[in-house]
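Inspection log for the structure reproduced underneath, given as structure tokens.
Missing here: one protein chain of the complex. Every other protein chain is in place.
Then we have chain A:
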Amino acid sequence: MPDELVISHLTAGYGHQSVLQDLSLRAEAGRLTALIGPNGHGKTTLLRAISGLIRPKSGEIRLGAERISGLGAETIVARGIVHVPQGDLLFPDMTVLENLRMGAFLPAAARQEKSVLEEVFTLLPKLRDRQSQIARTLSGGERRMVGIGRGLMASGRVLMLDEPSLGLAPIVIEQIYEVIAGLRRAGRSILLVEENAMRAAVIADQVHLLDHGTLAWSGTGAELSGRSELLETYLGV
């Protein structure tokens, strides 16, 4: 599959510390793959390594046939991997519209900016009303929507979402997850980091459980729901 994300024997981390140890997993094209696991066990580090924000120490990351590990973040996004980071990382002094347009900064995305912007506004109607508001003044839920919308503007092949529910009120989480479910139905390739295993089990086609930087378990969302001992051991649910 051209859009399949394959991680083989990846070791990555910060400074001398390796958070990920010889990790191998894949995220299939056109499906929603969820990464779950306790905090601090490598989920975010994996996304940062894939998008090039940190350079892997060893191992390999491929998108389809192309090796992308070792490239810089600005090159990897041009290959079609879009990272919606934890904490949104919006451009705080830009308006909502400017933030969204930054998502389509690369020439390939800029060419279809108008039509994709319409799609984003349809998917996240609140953003249409807020387009001229400065990002810094938005509520947490609105920021999350801008972050996701900005990611969609890149028209990438793989969308990586890092804890899109983090720090939000339950009702807003529901809205965000409806949007993600819509993207999944539309056949997008999505790699989702989610702390809440039950939520991941419901929405994901495939679930990977990361523990101490290695793959502890893999299975479908439905399988995860039936493995209560897994949830107890690793996630204290």
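Just so it is clear, contacts are C-beta pairs under 8 Å (C-beta built on N, C-alpha and C of every residue); 3 or more make two chains touch, one makes a residue touch a chain; residues count from 1.
Going forward, contacts and distances are computed from a predicted model.
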Practice problem: Have a look at "Aspartate carbamoyltransferase catalytic subunit", "3-isopropylmalate dehydratase small subunit", "Cytochrome bo(3) ubiquinol oxidase subunit 3" or "Amino acid/amide ABC transporter membrane protein 1, HAAT family" and point out the UniProt protein name belonging to the hidden chain. | Solution: "Amino acid/amide ABC transporter membrane protein 1, HAAT family"
Self-check item: Selected from A:18, A:51, A:189 or A:206 as touching the chain missing from the view
Solution: A:51
Quiz item: Among A:94, A:166 or A:202, which residue is in contact with the omitted chain in the full complex?
Solution: A:94
Quiz item: Among A:46, A:138 or A:154, which residue is in contact with the omitted chain in the full complex?
Solution: A:154
Quiz prompt | Residues of chain A in contact with the chain not shown | solution = 51-53, 72-74, 77-78, 82-83, 85, 89-94, 98, 101-103, 105-106, 136, 150, 154
